[in-house]
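Attaching a single structure in structure tokens format; questions to follow.
Only a portion of the chains appears, each positioned as in the full assembly.
Going in written order, the chains are labelled A and B, and every chain counts its residues from 1.
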Amino acid sequence: MRQATESVTIRTSGQALYEFTRQARAFVTESGIGTGLLTVYVRHTSCSLLIQENADPDVQTDLIGFFRRLVPEGMDWLVHTTEGPDDMPAHIKAALTQTSISIPVVDGRPVLGTWQGIYLFEHRRRPHAREVVLHLIGE
Amino acid sequence: MRQATESVTIRTSGQALYEFTRQARAFVTESGIGTGLLTVYVRHTSCSLLIQENADPDVQTDLIGFFRRLVPEGMDWLVHTTEGPDDMPAHIKAALTQTSISIPVVDGRPVLGTWQGIYLFEHRRRPHAREVVLHLIGE
């Protein structure tokens, strides 16, 4: 049984979904591990992780649109406002999605469905460098 | 240290919660692994996974009712509409719940609480065959 870890930096420029499926697949391939468990973890609380459809980009537009409507800027009862109007909504959106996702690896590949992609979901307006840690255990 | 993997097909017929706790428990028992980590992963983006109460079925009714109200069909700003009025709401509901859940295994059993069941949460109206991958690592 072996392990591999890697840190990936994803540079974001506004509220959107940033796919990094290719990097995650490459990490698994390079490890030489055939059967195992891949975990993806994001070290921030104003962005998050999501596995979603990567076929029609309209799906991403609508996901972003839904979360913007569900957690709008300007909710007047918020008390954490010092870091800008998009910060507290960002924390809430992160709480509603994932900080960590684990994916089984079989035959040397994560068992993603045909149309599943792994995304960083950026909830802040300004550019950020986001650190994602990849961990793999298996043999 | 050993691993086991299995693919389970869950046939759904409409928006509901489909319990597969029994299959997950059997998978752990058959592996002979006493201490470890069980991961459940669904290979689709219009259904999801949920650990919820399996005592009173009214809880499931209300969970479905809440998500239907939070993410109704017919939101007129949606752009991804080609796959039917229930498709984009399904992606959103999946984003709000889980694609992957990991459960520690102790004494040869997943450490589910007394009333916890593992469910596939189907968000589409029409019947689907959903593939869930089970992964176990331990000894």
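Basically, a contact is a pair of C-beta atoms (placed from the backbone, for glycine too) under 8 Å apart; a residue touches a chain by one contact, two chains touch by 3 or more.
Model, not experiment: these values are computed from the prediction.
Depicted are 2 of the identical subunits; the complete assembly encoded in this structure file consists of 3 such copies.
In this section, only the chains that are shown with their structure count from here on.
Averaged C-alpha coordinates give centres for subunit A and subunit B that are 19 Å from one another.
Residues 1, 3, 5, 37, 39, 41, 43-46, 70-71, 75, 77-80, 82, 88, 91-92, 94-96, 98-100, 102, 131, 133-135, 137 of subunit B touch subunit A in their complex.
Per the touch definition, subunit A reaches subunit B in the complex via residues 1, 35-37, 50-53, 56, 58-59, 61-63, 65-66, 69-70, 96-98, 101-104, 106, 111-113, 115-116, 137-139.
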